[in-house]
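Sharing a structure here in structure tokens format.
Excluded from the complex is one protein chain; the other protein chains are retained at their positions.
A, B and C label the chains in the order they appear, each numbered from 1.
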Amino acid sequence: MAFILSEEQAEFRDTLRRFFSETTPSDDVRRLMDTAEGYDASVWSTMAEELGLQGVPFDERHGGQGFGLDELCIVAGELGRALVPCPYFASVVLAGGVLKHVASEAQREALLPRIASGAVATLALVEPGQGRWDATSIRMETPPEADDGRLTGIKDVVLDGTTAEIILVVTRSPGSRGWEGLSVHWLEAPIEGMQPKALQPMDATRKLARLHFNGARSQVLGQPGEAGPALQVALDEALVALCAEMVGGMEFVHESAVDYARSRHQFGRPIGSFQAIKHKCADVQIDLEGARAAICAARDAAGSDEFPLLASIAKAHCSDAYYRATQENVQIHGGVGFTWEYDAHLYLRRAKSSQQLLGDADQHRERIARTLEAHA
Amino acid sequence: MAFILSEEQAEFRDTLRRFFSETTPSDDVRRLMDTAEGYDASVWSTMAEELGLQGVPFDERHGGQGFGLDELCIVAGELGRALVPCPYFASVVLAGGVLKHVASEAQREALLPRIASGAVATLALVEPGQGRWDATSIRMETPPEADDGRLTGIKDVVLDGTTAEIILVVTRSPGSRGWEGLSVHWLEAPIEGMQPKALQPMDATRKLARLHFNGARSQVLGQPGEAGPALQVALDEALVALCAEMVGGMEFVHESAVDYARSRHQFGRPIGSFQAIKHKCADVQIDLEGARAAICAARDAAGSDEFPLLASIAKAHCSDAYYRATQENVQIHGGVGFTWEYDAHLYLRRAKSSQQLLGDADQHRERIARTLEAHA
Amino acid sequence: MQRSDTPEQAEFRTEVREWLEAHAEPRKGEGDWSNGPREHTPEAEAAYFERCREWQRTRFDGGFACITWPEKYGGRGGTPVQEIIYGQEEAHFDVTAGFLPASISLVGPALMRHGSVEQCKRYLRPLMRGEETWCQLFSEPDAGSDLAAVRTRAERDGDEFVVNGQKLWTTSAQHCDYGILLARTNAEAPKHAGITFLLVDMKIPGIEVRPLITMKGDRHFNEVFFTDVRVDVANVCGEIDRGWAVAKTTLANESMMIGTGTQTQGTTASLVQYAMDHGRWEDPLVRQRVAEAYVQERLLGFLRDRLQEAVLEGRMPDVDGSVMKILWSESRTLRAEVGLDIQGTDGLLAGDDAFDHAYWQQLVLDRSMGSVGGGTLEVHRNGIGERVLGLAREPRADRDVAFRDLKTSTEG
Partner (left out) sequence: MQRSDTPEQAEFRTEVREWLEAHAEPRKGEGDWSNGPREHTPEAEAAYFERCREWQRTRFDGGFACITWPEKYGGRGGTPVQEIIYGQEEAHFDVTAGFLPASISLVGPALMRHGSVEQCKRYLRPLMRGEETWCQLFSEPDAGSDLAAVRTRAERDGDEFVVNGQKLWTTSAQHCDYGILLARTNAEAPKHAGITFLLVDMKIPGIEVRPLITMKGDRHFNEVFFTDVRVDVANVCGEIDRGWAVAKTTLANESMMIGTGTQTQGTTASLVQYAMDHGRWEDPLVRQRVAEAYVQERLLGFLRDRLQEAVLEGRMPDVDGSVMKILWSESRTLRAEVGLDIQGTDGLLAGDDAFDHAYWQQLVLDRSMGSVGGGTLEVHRNGIGERVLGLAREPRADRDVAFRDLKTSTEG
């Protein structure tokens, strides 16, 4: 994300870019994506201990750096650019965000410092057969109070679900609908009554799991049945961070395509001098400038009434824009672009899977429409 | 439509092309579109009397030529190519088609010879507020049998509704739904209890009217309440003829754009040598070959079970393909393309209005989906 | 997005607002005169043009025209920040100077940078005050995207040039007093090297202006014919045969302006209302498309905010003009299509029979102007590729060749 940064922010970004290019070059990305845990534990702890990245969005009293969404977007952007396989998004952005907004102060004090210092956390939300990343269609039931928070059911496509030790699970009170009646539970893995099963992901740089709950005990975060509004805020912030991550990747593939169009010659000319190629690059540039502006607009509106709408606008645009950019990158590279050894397909896979993450463009357009309807 | 014609058919097409270029050059199109009736009565009667065009699809015993959908498509294609303002589509294709399929033999004998010899007829189907060309959402009620077929209600966007003397009106039996319970009524204008009001059309080469019914007497065609299936066949045939008309226009604007791209020079080269222009032309060519093939496939399947599906495929494709071709034509022509005096906008208006006629692409895709569902 | 003004900015904003309240009526809605001539008749268009002139004069006299221009030329000597603040405030009032500010910022910088002291003295003040209005005589039948291919000849005859040829797409020429003219003074030189930039009185003999009617029916553009028109060499702006450099000063501003104009009419919100009123809103396809149009519209707005914010905060804007222009054109197209499509069969109508007085039909017809006028979208995509991304230009067949030896359409 290179769009109106303060000097400190630009320096922070440059530091991260150097750090990831040294610690996680493409070869390491490929090595890590073939492992079960999917990340390099020593890089992960350097990120926490030396750079303090896992604490970026948390208050200092929670072991964090006290930064805002701006800095979180910078980290996400650089992770997306270098395609660093690690549980940052699941742990810091998703679970950390939910804890920040939903948990009680005592729970935040207990959990956020652990995440900030590198404990892996995640959020289990989607359910099998649901087919969409959508909190309002959750069916897993909140257990009765007398029941020690014993959870039953299945959660699907849980990011880093086999490696996370702190797991947050969203359930709903029987009979409730939409954003009403939602609760977030917290449990520590491994735990009796929960089996994680690794799923094969199309984008191997982001690990997925299915969690089978069979009476695992949990504690409710904050007030039972009342997590909805705070959960929505947390998910909207995660949406903006995800968009920043996508734009980080988009910038990389765009630069890569433009470089190739400049240097590759066919028919005695650089291929970038042909309008078919030049206009593809121009279209990605237009998409990219729009994406950056959308993220900045959403980021700057954090906390305001317009934030949910702007977050959805950003995702509706970035979903398709990033994927298109990765396709054009492959197409501009011609044959080279679709070899296994060239990185283009890793970004294409990431872009394709990011389309679904936190809701696809259709879902966000529907949400935008319903917001417009409410104001009409 | 230039796609696999027999020698006789090709000759027929060439005759028509010559005839319309002589009788209805662009200047006449512009003159006629500014008149209230919207067509040249003497050309219209030459079409009927000398060329027998208004009788093309009718049996010889009904004063027709006994040709099939193939020849009807050829006529429609040439009318679309030259953008001839005349009530052919309303009269021969729509009303004539409905009479052929819905009316009793006695009614056919009474009415088809009149249409074949140049009487103007039309079909009143759409209703205000309905917003779509869709027989299933008709609400105007079939009057009780004792009531002399007295019609009450409003029909909207009736093609050539102020000039037609034979007017067919679709109604439904109270309580019926979908394609059930439909009746087609016939009345002769002018008639007490019906006020036609001319509407200003965006595409001035095709006249539109709103008809207010206030007790006008009518006769039912065929059996009351049972017109549905036959009406559907008639509308599907009209759909294919409409697509042929659209492809006729599409061929014209495509040729015009390609000619311009060949002869216009900028930067010391023909503009067609620039990929941005060349690829636009290529894309229209691809659309065009697909459109021709779709029409031929539908035409060849007339009478078979697959006909409705193929008719919808043709419309779903041609709707957007024709409109796109007219836009590219304007864009390739640059400034010249958007002047009033250049014909590009007449075709653009026709293409835009043809998108809605007999149902837009969304409606036909929905119908295709429902057909696939039925066969799944 | 609400920014907080600095104290100086707030003070200026108050000054502007008070002045506007004293001189103009607040904006009311669709019926405002400033939304353009209501009818496409020559009379209505001329009356509208007069009101635009009047407002330009009022603005100038109030000290709010040409805010950033140097005081020595009659400008305010103000900042781009003040220009933006003025624009933000003016948008709340039923006033417009129409095409004049655009025309002024095409002519003014060329004069100030390349014109003689006498030319500046003679022309700048009446230009800024809207007393004398100017048109741009650049495009020709064979010089569209390839603007340097002008064929209109200016042949030297003593102290005069004799001009013969035809110009095209001249905005508002029928209402203008003067024109800036590109004419070929040397056909032996390569294409870009034999052009001269002339200041021409539109009322002198031999100039004939013929309005061109666009596909939506207005008289925005004109053809202008020159037959043995005599122009004094004193009216050369810059140097003889070096007019392309002057023209480039003019062209640099043009696409930016078209891309950034404020769009107050036809926003997506009014589509929502339409769809709800007509029972189309429950169609998820309609909601998707309206949302898509809305997203595009907001993206453009975000970029415009960024651009203005950069200026307000004293940074270099990081948004490219061609990007703005393409997004503007595409978002307008999308909105027009969605707006018309959701009307279903009602969209077949025109004039008073159509919804919103056929506003959406007009917008659909106008879309082509948006994607050709001010440079075609193709030309702007080339610009992004070459200027922003550093991709190689096309091999050029028209450099280093005498203009008279170049291939043109008319020979084709």
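Here, contacts are C-beta pairs under 8 Å (C-beta built on N, C-alpha and C of every residue); 3 or more make two chains touch, one makes a residue touch a chain.
In this text the structure is predicted, and so the values were computed from the model without any measurement.
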Chains in view touching the one left out: A, B, C
Full-complex contact with the absent chain, from A:5, A:199 or A:302: A:199
Which residue of A:83, A:208 or A:221 touches the chain not shown here: A:208
Absent-chain contact - pick from A:25, A:131 or A:144: A:131
Selected from A:45, A:104, A:223 or A:266 as touching the chain missing from the view: A:266
Positions on subunit C contacted by the hidden chain, ascending: 283-285, 288, 395, 397
Subunit A residues touching the omitted chain (full complex): 126, 129-133, 156-157, 199-204, 208, 262-271, 274, 276-277, 327, 330-331, 334-335, 337-341, 344-345, 348-349, 352-353, 355-357, 360, 362
Missing-partner contacts on subunit B, residue numbers: 3-4, 258, 261-262, 269-270, 272-273, 275, 277-279, 281-283, 285-286, 289-290, 293-294, 296-297, 300-301, 310, 313, 316-317, 362, 365-366, 368-370, 372-373, 375-376
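Assume only the chains that are shown with their structure count from here on.
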Subunit B-subunit C separation of Cα centroids, rounded to whole Å: 40
Geometric centre distance via CA averages, subunit C-subunit A, whole Å: 43
Euclidean distance of C-alpha centroids - subunit A vs subunit B, Å: 51
Residue list for subunit C, restricted to those that touch at least two other chains: 378, 381, 394
Overlap residues in subunit B, where contacts from two or more other chains coincide: 274, 276
